[in-house]
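I have a structure here, written as structure tokens, and I will follow up with some questions on it.
Only one protein chain is missing from this complex, and each of the others stays in its spot.
Labels run A and B following the written order; every chain starts at residue 1.
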Amino acid sequence: MKLVPIAALLAVAFASPAALAQKKYDPGANDKEIRIGNTNPYSGPASAYGTIGKSIGAYFKMVNEQGGINGRKVVWVSYDDGYSPPKTVEMVRKLVEQDQVLFVFQTLGTPPNTAIHKYMNMKKVPQLHVATGATKWNDPKNFPWTMGWQPNYQTEGRIYAQHILSTNPKAKIGILYQNDDYGKDYLKGMKDGLGDKAGMIVREVSYEVTDPTVDSQIVQLQASGADTFFNITTPKFAAQAIRKAYDIGWKPAHYLNNVSTSIGSVLKPAGLEKSVGLISTQYLKDPLDEQWKDDASIKEWRAFMAKYYPEGNLADGSNLYGYTVAQTLHQVLKQAGNDLTRANIMKQAAAMKGYRAETMLPGIRINTDGGDFAPIESVQLIRFDGQQWKRFGQIMGK
Amino acid sequence: MSRKQLILIAIVLLAACALPLLVSNYRVFQFNLVLVYAIALLGLNMLTGYNGQISLGHGAFYAIGAYCAAILMDKYGVPYWATLPVAAAVCLVVGFLFGLPALRLEGLYLALATFALGVSLPHLLKYHHLEKWTGGVQGIVIAKPDPPFGLPINADQWLYYFTLAVTVVMFVLAWNMLRGRIGRALMAIRDQHIAAEAMGVNTAMVKSLAFGVSAMYTGVAGALGAIAIQFVAPDSFNIFLSIVLLIGIVIGGLASISGAIYGALFIQFVPNVADEISKAAPWAIFGIFLIGFVYVMPMGVAGAVRMAVARLARKAQNK
Partner (left out) sequence: MDAFLHQVLAGLATGGIYASLALALVMIYQSTHLVNFAQGEMAMFATYIAWTLINAGMPYWPAFLLTVLLAFVLGVVIERVIIRPVENAPVLAVVVIFIALLVILNSVTGWIYSYTIKTFPSPFPPEPIFGKYMSTHEAGAIGVTLVVLVLLYLFFRFTPLGLALRAAAQNPDSARLVGIRVGWMLALGWGLAAAIGGIAGMMVAPIVYLDPNMMGGILLYAFAAALVGGIDNPWGAVAGGFMVGVLENVLGAFVIGNELKLVVALVLIIGVLVVRPSGFFGKVLVTRV
């Protein structure tokens, strides 16, 4: 009988291309939902960053209300790890083994991510867009399931070193750094960037997150005769450092690390007039920067915050960071379509060509491929003029 | 020990052995940590509960044990089980040496000294001259041991059984020690140290040894913990760990061996429960739990159990 072949022909004729593109699922994904896991420090010394997890959760709440991604709702499962690696291990194991998430996204901090690095790759579960700037996440050959997102700290340090070498080859550099992986990564970047001129560093002083102030360290740096200052501090200490340097009359060429460039959380508390001349790099727009007052993407972000995360602080750059990285994931998941296997998630994440979220600075793009697991590698040098972060020079990096 | 108590312990042990075969790997991992904390809490209880020397810095000994295991496994390829005696020996010595000057300090001052120890250790671990060994801020990653002899269980289960065996051994040793002369000497010093001295107890020796042995127990726990988590970093061992251990022995029950187990269950699971209850302020919920437990059971869970058992026994007698 010719019925079967006719039936087959009819089936093919009426089948839509989407149904033909077979639905493939790994644990955590089905027709209705995509489960995404995360750990963030909602408590403990790094609790200031917990707002990132909240803003990402709010973003996906918005996406769900707008219909989800390819018809599926996002289930955002985020646990507190208090920035403690043993807790991160426990929570991530819970996410992978008990909550059965499809992948883990934006886990925050270098030690927490180091603790789960081997585990994620052994289990073949994506450790996607980790929230740290360490260099080691870009290693697709040995760790094909781990990928970073933001520009890494060492590259940034090198960019400042290059700038110093080209503008003031006789500079005497003083460095203040936080005594942890983040601080030491930046320090290494600057030293690598200076190469055999590393002797230009006349003093490097560290501080702990538990220190009340860094005033003593600033005084030490001034006493060393440094005329260039590389400031590797997190927001609270950056504000203290900027203010103290001004108050004691020390006016070095002041390079501030990207983590602490927020006008609302750092420069205003320090004093806008005391922050004139600061040089840094940036890849995102600053929500309090005057030049973006009428910018469409910032307005859109403000509307999002008002509706979905009203208790979030509009002055906090971390909330813009969370929004932007969530948009990146949104793109990855859109690209994945109906093939929601873990392998395909990594494949799509590693196949972003020239993608841009509008809250990024003009000219900054995301590029990844099989050998390049560093999505954002370009940054823009910026200088603070008392009101705005003015971009200068070219976009550096890729 | 009465027959009833022995039967009870046998039942608990049986349940503990059956556990990995009944629950998921993730739970086995969690209960592994419970055992680790139980050993650590037993160590702290020896010092603070039985001997009255308050320690707000026992996390430091936990860290030392953990780093011993990590450095030996990572840099010298020592097998995981061989790191335990080394961690024990190192912590015994360090604890004893710390206990010696601590003899001059009492109460608040000892609390400050131990607090200082707990706060200082992460700084030492990060110190750049020691980075070669400690891995500095990056920490040390270690591999999970595989079950030996090709046993048909996975790595998580094997590690649980290994930890369980060590736990049983350490608990038996402690029970033996605490119910004999040494235990009585410890408690005599805690309650009436001048009288104890007058009765011929060498308080200086006993107190310093108490520090040493207590540190040893917590150090072994640290080593086991490091092997279970497969990672050590200074951030894992901050002062909060010391505070959590103190909370554990108070909630579990001071001067009580079973208290170590109740306390371990509390500090492992209650923070997770608090996290489930409130995403916004989980530690506030944990704090409320703490207050609740202390109000209802000021002598700890072990104390409450003891009172309940006594009341039941009296009821049975009166019938």
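The rule is short, and it goes like this: a contact is a pair of C-beta atoms (placed from the backbone, for glycine too) under 8 Å apart; a residue touches a chain by one contact, two chains touch by 3 or more.
All values derive from a computational prediction rather than experimental measurement.
**Student:** Using the document's definition of touch, tell me which of A:100, A:162, A:297 or A:313 contacts the absent chain.
**Tutor:** Once the missing chain is taken into account, the touching residue is A:313.
**Student:** Out of A:33, A:208 or A:227, which touches the unshown chain?
**Tutor:** Of all options in A:33, A:208 or A:227, contact with the hidden chain holds for A:208.
**Student:** Decide which residue listed in B:68, B:119, B:164 or B:229 touches the omitted chain of the complex.
**Tutor:** Of all options in B:68, B:119, B:164 or B:229, contact with the hidden chain holds for B:119.
**Student:** Since one chain has been left out of the picture, which residues of chain B touch it in the full complex?
**Tutor:** Contacting residues on chain B, toward the hidden partner: 48, 54, 101, 104-106, 108-109, 111-113, 115-116, 119-120, 123-124, 126-128, 194, 243, 246-247, 249-251, 254, 280-284, 286-288, 290-291, 294-295, 298-299.
**Student:** Since one chain isn't shown, list which residues of chain A touch it in the complete complex.
**Tutor:** 43, 45, 47-48, 50-51, 179, 205-208, 210-213, 215-217, 219-220, 223, 235-236, 239-240, 247-249, 264-265, 268-269, 311-313, 315-316
To be clear about the criterion, only the chains that are shown with their structure count from here on.
**Student:** Cα centroid separation between chain A and chain B, in whole Å?
**Tutor:** 37
**Student:** Please output the residues of chain A touching chain B within their complex, sorted ascending.
**Tutor:** Interface residues on chain A, with respect to chain B: 42-45, 78-80, 82-86, 89-90, 93-94, 97-98, 110-111, 114-115, 117-119, 179-181, 184, 208, 210.
**Student:** Taking the touch rule as given, give the residues of chain B at its contact with chain A in the complex, in rising order.
**Tutor:** 24-26, 29-30, 33, 119, 123, 126, 136-139, 141, 225, 229-231, 233, 235-236, 238, 240, 275, 279, 282-283
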